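In this view, the complex is presented without one of its protein chains, the others remaining in place.
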Amino acid sequence: MSHNTFGHLFRVTTWGESHGPALGCVVDGCPPGLALTEADLQVELDRRRPGTSRFVTQRREPDAARILSGVHEGVTTGTPISIMIENVDQRSKDYGDIARQFRPGHADYAYFAKYGVRDPRGGGRSSARETAARVAAGAVARKVLGEAVSVRAAVVQVGPHRIDRSRWDWAETARNPFFSPDPGVVEAWEAFLDETRKRGSSAGAIVEVVAEGVPAGWGAPLYGKLDAELAAALMSINAAKGVEIGAGFGSAELSGEDNADEMRAGPTGPLFLSNNAGGVLGGISTGQPIVARAAFKPTSSILTPRRSIDEDGSDVEVVTKGRHDPCVGLRAAPVMEAMTACVLADAWLRHRAQTGGASFVPGRV
Amino acid sequence: MSHNTFGHLFRVTTWGESHGPALGCVVDGCPPGLALTEADLQVELDRRRPGTSRFVTQRREPDAARILSGVHEGVTTGTPISIMIENVDQRSKDYGDIARQFRPGHADYAYFAKYGVRDPRGGGRSSARETAARVAAGAVARKVLGEAVSVRAAVVQVGPHRIDRSRWDWAETARNPFFSPDPGVVEAWEAFLDETRKRGSSAGAIVEVVAEGVPAGWGAPLYGKLDAELAAALMSINAAKGVEIGAGFGSAELSGEDNADEMRAGPTGPLFLSNNAGGVLGGISTGQPIVARAAFKPTSSILTPRRSIDEDGSDVEVVTKGRHDPCVGLRAAPVMEAMTACVLADAWLRHRAQTGGASFVPGRV
Amino acid sequence: MSHNTFGHLFRVTTWGESHGPALGCVVDGCPPGLALTEADLQVELDRRRPGTSRFVTQRREPDAARILSGVHEGVTTGTPISIMIENVDQRSKDYGDIARQFRPGHADYAYFAKYGVRDPRGGGRSSARETAARVAAGAVARKVLGEAVSVRAAVVQVGPHRIDRSRWDWAETARNPFFSPDPGVVEAWEAFLDETRKRGSSAGAIVEVVAEGVPAGWGAPLYGKLDAELAAALMSINAAKGVEIGAGFGSAELSGEDNADEMRAGPTGPLFLSNNAGGVLGGISTGQPIVARAAFKPTSSILTPRRSIDEDGSDVEVVTKGRHDPCVGLRAAPVMEAMTACVLADAWLRHRAQTGGASFVPGRV
Partner (left out) sequence: MSHNTFGHLFRVTTWGESHGPALGCVVDGCPPGLALTEADLQVELDRRRPGTSRFVTQRREPDAARILSGVHEGVTTGTPISIMIENVDQRSKDYGDIARQFRPGHADYAYFAKYGVRDPRGGGRSSARETAARVAAGAVARKVLGEAVSVRAAVVQVGPHRIDRSRWDWAETARNPFFSPDPGVVEAWEAFLDETRKRGSSAGAIVEVVAEGVPAGWGAPLYGKLDAELAAALMSINAAKGVEIGAGFGSAELSGEDNADEMRAGPTGPLFLSNNAGGVLGGISTGQPIVARAAFKPTSSILTPRRSIDEDGSDVEVVTKGRHDPCVGLRAAPVMEAMTACVLADAWLRHRAQTGGASFVPGRV
């Protein structure tokens, strides 16, 4: 990962500001011969789109993606795929008051300190609006991975309220505005977020992503470990403050014998009796589902007044109006899927490069 | 990060297996004119060295680092610095029993599935012994960062036993074999680890790293965000299963107003009233201490028998003899410092490249 | 350089096909605070633009560049600069006859063999039309280099007709349609190219680029040598078949004493008595003008029938109608400037990263 490009072979470069004319990405290194249309992108973008419930920002963006290159007659050609999404509902005047102020907890000050200049409209480059480009790229990555690999995310905690994992049902994630796999928690989240929004505050969340169907052998140790790349990809999402794989932080409290996922012989490799590893050992996939979670802090743009300074170095009190997500973590679910799909597509191409692409099976080498 | 190299401008390539003749690294892109001797490396390597207490592996390795290039008359020349550490206390026969077995929770099976061939002696490339090369590189990175930046790590949890943060004293980390900043917890950890070791088990741990003196402005958003690169670097350490920055996973439960670190005007930028951000906002350093934590799972090489399979695909029961760390997380403290120092040195060079290296100060632009 | 991105810190990603809706580039890593407008790009694009004389393709493209991101109120922000140029004068039906044929000497067959699918309209991705994106990026690179560094190119040979170097005048390059620095050769080139065009043939050319004002010390040996990166950048231009630095291939015939550029003490470093090195020694700039030449083969799209095969594997005879440059080397002059400017901007940022950016002066260290 470097500047605004990530990936080694399946490489995604994103560009664009929240209130600029457009944003987009260039997906390079995509294999040729894959069927790809703008509709394939749109279905994913629609899941991340703002303005769809009262729990997300009210900005109205169609997020219509145009493919400008790299696809000929509905098929990828192996050349760079340029995707553009026009911004249509900017309201830069919303930002008049805070154009020269630094919102506490926001990237405002850090961008100023680094560059000495910034586009303050809607957070400029640091806006979560950029994640639309990631989602578009993720839709391409899914084509590379094919039908055999599924990548799904669900919100598992909002503020202090956690789901009941025994009620997990993937189908539920499409039936509520929270990507919750547990229908039983929805009412509590609604109440919590309504209350949070009304008092001018915001809330954090934890999101879990699961990739199933990934064969054993993907990942490039030691510094391109699959979990290291996944950690970087998820941590690069706006507001992410933590990432864990499998049992994650909980593994620190397990005993060696409880943590180690035992195996029995199966027809095409080991059958694992548990998945504390989250599908990755030594930076390489094991064939088990890859499971990762990320923690998202509360949105920093809130109505409650906060102490800060401005570009002149003077003390100010910041109140952020405008349209903002009360819980940015909610919309992180499709973004986590996209980033995970991109990391996996890249890992797959690299694995195919070095080894030819197969997984070695015990007893058959 | 890619294969066995990490960093963009300050680039570290490591090589070597646990039971090969040697291991080492090549540090490329180091600025010229820095004083550097083998003694500078040794002081860091000695902190990570095995065999220093009954709580770490009993393998006896002097870990003597030789500088083979890139330094002339005690000064870096800007050319690649090759560092070699010879292995002297390999006992490959210890691995006779498990040469064809896959230890549950270990990288054994994953390496086999990816490559079809592996060096089983001591875990080969996946051994934590490789981290000696990281520590050597980290010592070079410290020279790049200079005296103004300090990077220190401490173990904050072993198994279920956490430190009392109110007793934090950095000086204590050098006075006990656990890198604990809290002397009050040492007795409990001793008892817990002795008991763990005696029953043939192992334990996990959580380690915290703090970098102080980092100016505002380091980090290259969006995909080279300082926290994203740090997450990858820490997650690439053996046995790491989770990484968090600042308030980390806890931030998901904070309200927007509690999470956002308020600011007041100070002489050279903002004075922050809290540090939930862990020193990074929008992927860029803020001038506050950078605080990260990583969770390490229990060592997978244990004496307690575990069910598994072997290279023939047959069911086996694995008992790992040999010499192993009962809690690999302990020795991760100097490794986390090294990885953090390398990430920061790289971020510093990249910041200097793009902007000239200064931080912009509100009121003075 | 990798796929469709080049540069390490000043990174350019290009996208687009000859007959797609648009083409463009993303320039990442640009320093902040530089004045940049679309007019800055246009002045360079207009020099490369087709349709300006009878000696270049008659396709009429305004090549109007739009900046979509990375610039706020006329100043670069340090975030990625996305530039888009819409295609307006595609005539894809011109390619009907050769849509399934491989033009001899063209990339047609190679793209087919690699990808199994290609966009045949106007050469698709392999079209020289892509170089518009390079020229736009080069205009940004010039801003990074500043006024002190000039990068200029001139055509020094068309077919077998060479300029008389004793008549070299940079101002002349803007006064004839051939970028010739020698007004005396223009008439001969006109006659030669008119004759070439009339008989349905095409011609090659040699172009020289000179960068003045580059301080000593740029370049990152050994594998990022300034001349190695320049060689790759120039060889990546369509139709380039050779690159040389300074005395180039001629240096093979020089004696050691004639080749070595002698030095005398000057006020800020050596005064060189000759420049056979072309401004680069050991991969590092010496402070002398950087001089490189590239050879361009004749355009492969010609009216003269040539034997070939088609996508069915059948023998065919190819006649390429459509609109083509009779001597693609002519329009390579602004492209060579752009590529050289990009390589230098990248080298400058990398030099600043590793060393702080100064050149060391003998007698003053």
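Each chain gets a letter, A, B and C, in the order it is written, and its residues are counted from 1.
The rule is short, and it goes like this: a contact is a pair of C-beta atoms (placed from the backbone, for glycine too) under 8 Å apart; a residue touches a chain by one contact, two chains touch by 3 or more.
What you see is a predicted model; the values in this text were computed from it and never measured.
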item	value
Visible chains that the absent chain touches, using the contact criterion stated earlier	A, B, C
In chain A, positions touching the absent partner	8-9, 29-32, 78-79, 221, 349-350, 352-357
Chain C residues that touch the omitted chain in the full complex	1-6, 8, 14, 102-107, 109-116, 125-126, 130, 157, 159-160, 196, 201-206, 216-225, 227-236, 240-257, 259-265, 269-270, 273, 276-278, 280-287, 295-300, 302, 304, 306-315, 329, 351, 355, 359-365
Residues of chain B (touch criterion as defined above) contacting the omitted chain	2-5, 9, 11, 13-17, 20-24, 26, 28-29, 32-33, 66, 68-70, 72, 75-82, 84, 114-119, 124-125
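Heads up, the rule we're going with is that only the chains that are shown with their structure count from here on.
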item	value
Chain contact graph, described as a line, ring, star, complete graph or other shape	complete
Fraction-based call for chain C against chain B, same above half, different below	same
Superposing rotation of chain A relative to chain B, computed on C-alpha atoms, to nearest 5°	180
For chain A paired with chain C, centre-to-centre distance based on mean C-alpha positions, whole Å	38
Centroid spacing, where centroids are CA-atom means, of chain A and chain B in whole angstrom	25
Multi-partner residues of chain C (each touching 2 or more other chains)	9, 29, 32, 78-79
